[in-house]
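Below: the structure, in structure tokens.
Here the complex is missing one protein chain, while the rest keep their positions.
Chain lettering (A, B, C, D and E) follows the sequence in which the chains are written, and residue indices restart at 1 in each chain.
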Amino acid sequence: MAIFPTDRPRRSRLVITGAAGGIGKMIRGKLDHIADEIVLSDLTDVSCSGNERSQTCDLADLDAVRALLKGGGDVLHFGGQSTEAPFERILNANLIGSYNLYEAARLEGVRRVLFASSNHVIGFHPRETLLDADSPMRPDSLYGVSKVYGEGLAHLYHDKFGIESLLLRIGSCFKEPSDRRQLATWMSPQDMIHAIERFVMVPRLGCPVVYGRSNNSENWWDNSKTDYLGWNPQDTAEVFRGKVEAATEVPSPLDPAVKYQGGAFVTADHPGTKEE
Amino acid sequence: MAIFPTDRPRRSRLVITGAAGGIGKMIRGKLDHIADEIVLSDLTDVSCSGNERSQTCDLADLDAVRALLKGGGDVLHFGGQSTEAPFERILNANLIGSYNLYEAARLEGVRRVLFASSNHVIGFHPRETLLDADSPMRPDSLYGVSKVYGEGLAHLYHDKFGIESLLLRIGSCFKEPSDRRQLATWMSPQDMIHAIERFVMVPRLGCPVVYGRSNNSENWWDNSKTDYLGWNPQDTAEVFRGKVEAATEVPSPLDPAVKYQGGAFVTADHPGTKEE
Amino acid sequence: MAIFPTDRPRRSRLVITGAAGGIGKMIRGKLDHIADEIVLSDLTDVSCSGNERSQTCDLADLDAVRALLKGGGDVLHFGGQSTEAPFERILNANLIGSYNLYEAARLEGVRRVLFASSNHVIGFHPRETLLDADSPMRPDSLYGVSKVYGEGLAHLYHDKFGIESLLLRIGSCFKEPSDRRQLATWMSPQDMIHAIERFVMVPRLGCPVVYGRSNNSENWWDNSKTDYLGWNPQDTAEVFRGKVEAATEVPSPLDPAVKYQGGAFVTADHPGTKEE
Amino acid sequence: MAIFPTDRPRRSRLVITGAAGGIGKMIRGKLDHIADEIVLSDLTDVSCSGNERSQTCDLADLDAVRALLKGGGDVLHFGGQSTEAPFERILNANLIGSYNLYEAARLEGVRRVLFASSNHVIGFHPRETLLDADSPMRPDSLYGVSKVYGEGLAHLYHDKFGIESLLLRIGSCFKEPSDRRQLATWMSPQDMIHAIERFVMVPRLGCPVVYGRSNNSENWWDNSKTDYLGWNPQDTAEVFRGKVEAATEVPSPLDPAVKYQGGAFVTADHPGTKEE
Amino acid sequence: MAIFPTDRPRRSRLVITGAAGGIGKMIRGKLDHIADEIVLSDLTDVSCSGNERSQTCDLADLDAVRALLKGGGDVLHFGGQSTEAPFERILNANLIGSYNLYEAARLEGVRRVLFASSNHVIGFHPRETLLDADSPMRPDSLYGVSKVYGEGLAHLYHDKFGIESLLLRIGSCFKEPSDRRQLATWMSPQDMIHAIERFVMVPRLGCPVVYGRSNNSENWWDNSKTDYLGWNPQDTAEVFRGKVEAATEVPSPLDPAVKYQGGAFVTADHPGTKEE
Partner (left out) sequence: MAIFPTDRPRRSRLVITGAAGGIGKMIRGKLDHIADEIVLSDLTDVSCSGNERSQTCDLADLDAVRALLKGGGDVLHFGGQSTEAPFERILNANLIGSYNLYEAARLEGVRRVLFASSNHVIGFHPRETLLDADSPMRPDSLYGVSKVYGEGLAHLYHDKFGIESLLLRIGSCFKEPSDRRQLATWMSPQDMIHAIERFVMVPRLGCPVVYGRSNNSENWWDNSKTDYLGWNPQDTAEVFRGKVEAATEVPSPLDPAVKYQGGAFVTADHPGTKEE
């Protein structure tokens, strides 16, 4: 049963996992207006500026994660494995890691988590299908399966303990789109910052699924069920179309990586277990 | 059975009930381009300008309402009780009043009514649910129940007698939003004027449900089923965000007035009957 | 906000309004297995047997309704006006009466009401449309509008005060079907008894809409959304088909009373107000 | 079973049927950037410029159509009968003609067709109903029925032979809207050009239904299921509203040509067979 | 616009096209209880019994079809081509033939037609997809496309002229199922008779799509939207399962004829035109 034992405090503190990763680098130094203190966390220390400070943490170690969240605050959970990998890596970073994150949040009284999910939880849907928050899961990789699991954890901790999560199914969050598929899936760094702002500001978050993409002309994902959040991406991949098309081959419509939304993940070799 | 015995005449006349109320004041003097004569009606006389003239009318008196509608024309029905109130007040102003309005319309040959419904017919839906015209009713007050009833009357008079109605579920129609909830529910005066224009101009109105809100970033209501009307709100509450947030407390996500769309109506004391 | 302040007691008491009406007569004497005491109520005293006792009550009198519900228990609300009538009659019996019923329930601690709604809340849907609990309202009469209002009240008292209601949209509850339309809309007395049993027994009722009809071959209404109640009608109008068709004319498919689900209500004269 | 035996080549060639028709004239001379060679085809020769060349073809003659498509390339199929007509004309131009077009495409290895379908496949839906790609067909004319058939052919050749089609249900493609209905249905020539560009460029087309209209304020058609194509019309009929309303009568809301989306097609005389 | 100029008469006459075909043979001699006179029609005379009489008719000849329908009555249209065939055969029997049938119905005042459509209008849907009356068309053959067209004609003549049609998408109507696919698609002769009875008896038919299959355990088609007709098939293919499985090979799940609902039609050779 959803219970909400205490009021939500103002943001005096924001914790970022995966601060050394691609998205972590992109957002560091740009969130001063959101919290008094920003804790950057990764396996090793990262450089800090302004109100940031660094705290190392191995997500596979529950005690370390509890220590990281001890001061409370909202969490941006960008840590863990963010591409396909052998099962052992997925197991430690994402299956055990996400459990530790939510369990530590429960034990330390954290009330709100931005969970970096991925379009790869729905990668085996064809491009012709417009998806929304309630579309069935069709993971395209072990990585995608681990995000299906992570979203399940988030729902459990919301329904049972009242911890709110933004399940952000990130498309391709880079400085600019680099292939034709990303003309549809690109999420600009600025639109990511704005999503984080809305995550922090909205009075009632709940546990919504949001697809992370800019306001691109080609679009596979319908976010209208979460209009209540007030997140309206402003950038568009269309301004990069000429550059991208000049630099890349015309793909075959017969290529499964074109047929399905997951792109190259769909056709990638299966990593299997490390031992193989 | 829907029957349409006569052609719809050009607008030589427009009748406004509740002309002394909040919305009435907002639109008076701004509708000359819509009709030759504008009849302003309320319990007491209101001041007029241009092509306006005043005619007092108690909505609880069928004969008076018939007299008001005798000259025909379209009706903007903003009259009646517009907030929660003891049952007797709701009964007279809205249950008897709305019946009198539609019955008089039938008897006097009025063909088109803008019925001021309210978001409080759906106030017990959570904010996370995007609603549209066919979402089930969840009134949050006796006032809301009276609007459920009024929409039912409008459908009956449409299906049986061909009287068309615009069921405008108004959010918060004020000069500007004054609390955080209104950042989502605000409907600007100018967008109200434009809705009235479309109500009058569209060749075939039918009996559609439209949510009355501006083009706000936070949005709980999907109007796409009534795109045929051509009403596209132009204003946005977002320009008032800074001002509103500076002036108001951060609400708790645990507050039912934050959880449900109806806001403070959901937690308001129940008025009961006058006698209590 | 839905609150449930106390546990639901076992049924020591069952109150029936409209006990002198058609359905009231049908079920009297058949509900001993459901409650220790059964209170039969109508404008005048009705004859009792077994554990029944009679208590007169004018639904338009809130004090009288409070007196009726003072002892608590579940309520079968079959009282009020059950066909089309002039507005004054509808107003007193159904608009004021239903409010008094729910307000008295709130004040006296009643937790569960079977609200006798009607197929006439959806009478202007064509027969070709299969309806379910969430289909939009299309009342075919002032009577139907009063039931739209009554369902709205029930939702308000559920969402705000936790009073559960079964919104039973009764088709044609008679000993047997008497015209061709009733081959689709008939609800047998035995299936009504069984619906009452499930209303009383189901651990969690909520506030569901259920269409009251037997297991007829011709069917316009889909109850599957309320399968959780466990109400499975056992009778069928089909066994009366030969008799009905022999006794009645072949109707024209052009007749609005055949086109729309509401039947003769759709084409009936409009009662207007008493004065006319 | 959908099979895709070969990769899709770059556009060295684009074939346009119906090049002498209204839309044909509109787009000629504006597609150089899309293909190396543009073959303009109609019953008689049309004038050419730039990389265009003309080749006559009677669509009712399979051999001629095969000759037209022999060089491969994408096809814009604007040929055939584009308004209501006696059955014989529909039969030859659209029933036999569309079959010949798709059969020739199969035999000559054409992989992609823009099939000019029409809003008249759904003309008997009321304006109040927002339609999308999966709305049931409701043709308003023999012409409309022939387009229902053409869309069926397109699906067969896609599912069985992998030929992709854009099923473009064109509204009113003219230089500007000329009556009040076209304020909703207008598709600007520039938006048509852009649709053709997207048809050619999108890596994977599939066999989608798209409604051909500009970004008009009044809108009956929801294209969001095909957002993946990246076609976002830029023009709007709204800029012509004043001119159109000044030049045309206020229509009656009782006119079936106003009630239904098909407009005058709905009330037009039935052509029957030529012999009558 | 749907208009219904005259009342529907009692069935004094029933016309059956395709009376010499498979289904025709099955139902001949079994419909005396439905009409005073039964006219059996095919290209050549068929033997008659009871109240039947024979009248030859080539469906490709409009005058002959008008002569057949001159006496009015309801029509069971089982005539035309009922399997895949070269385009010329489809063209004459089904494209021209169905037009002639409906045009003759209009000219001769016939008000009700049972149109023998086919599951092959949706044959390219996978078996895993439960279809209903509004599922998009996916024809698996030229034959299937001709039935898509026929359903379109039926809708046009319903919406414009008020002629009602039962669009019966027949599965496999034989004495018993003969392969594993027919364990799902079988429609027993007795269930066909009962469907014809309901077609004739229901006061208001409209223009519904119904899938013709018995009450089989394996089921791909949901008829609940047409429950109003009162057709409830009583037989089941399950009683033939042992016999069928003993007599047939285990099919491969990789076979497109197993993947898609259309079975062998999906993998059949394409007939092309006669000349090839």
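Brief remarks on what is shown
Everything that follows uses one rule, which is that contacts are C-beta pairs under 8 Å (C-beta built on N, C-alpha and C of every residue); 3 or more make two chains touch, one makes a residue touch a chain.
Because the structure is predicted, anything quoted here is derived from the model rather than measured.
The hidden chain, counted over the whole complex, makes contact with A, C, E.
Contact with the chain not shown here comes from a single listed residue; of A:144, A:162, A:177 or A:233, that residue is A:144.
Listed here are the subunit A residues that touch the chain not shown: 1, 62, 87, 91, 95-96, 99, 103, 106, 121, 124, 134, 136-142, 144-146, 148-149, 151-153, 155-156, 159-161, 256, 259-260, 266-267, 270, 272-273, 275. For subunit E, the list of residues touching the undisplayed chain reads 126-128, 130, 180, 183-184, 216-220, 222, 238, 250-254, 258-259.
The chain not shown here touches subunit C at positions 4, 6-8, 10, 164, 202-206, 208, 224-232.
What we mean here is this: only the chains that are shown with their structure count from here on.
For this pair, subunit C with subunit E, the centres built from the Cα atoms lie 41 Å apart. Subunit A and subunit C have CA centres that are 50 Å apart. Those residues of subunit B in touch with two or more other chains are numbered 259. In terms of which chains touch, the assembly is arranged in some other way, matching none of the line, ring, star or all-to-all patterns.
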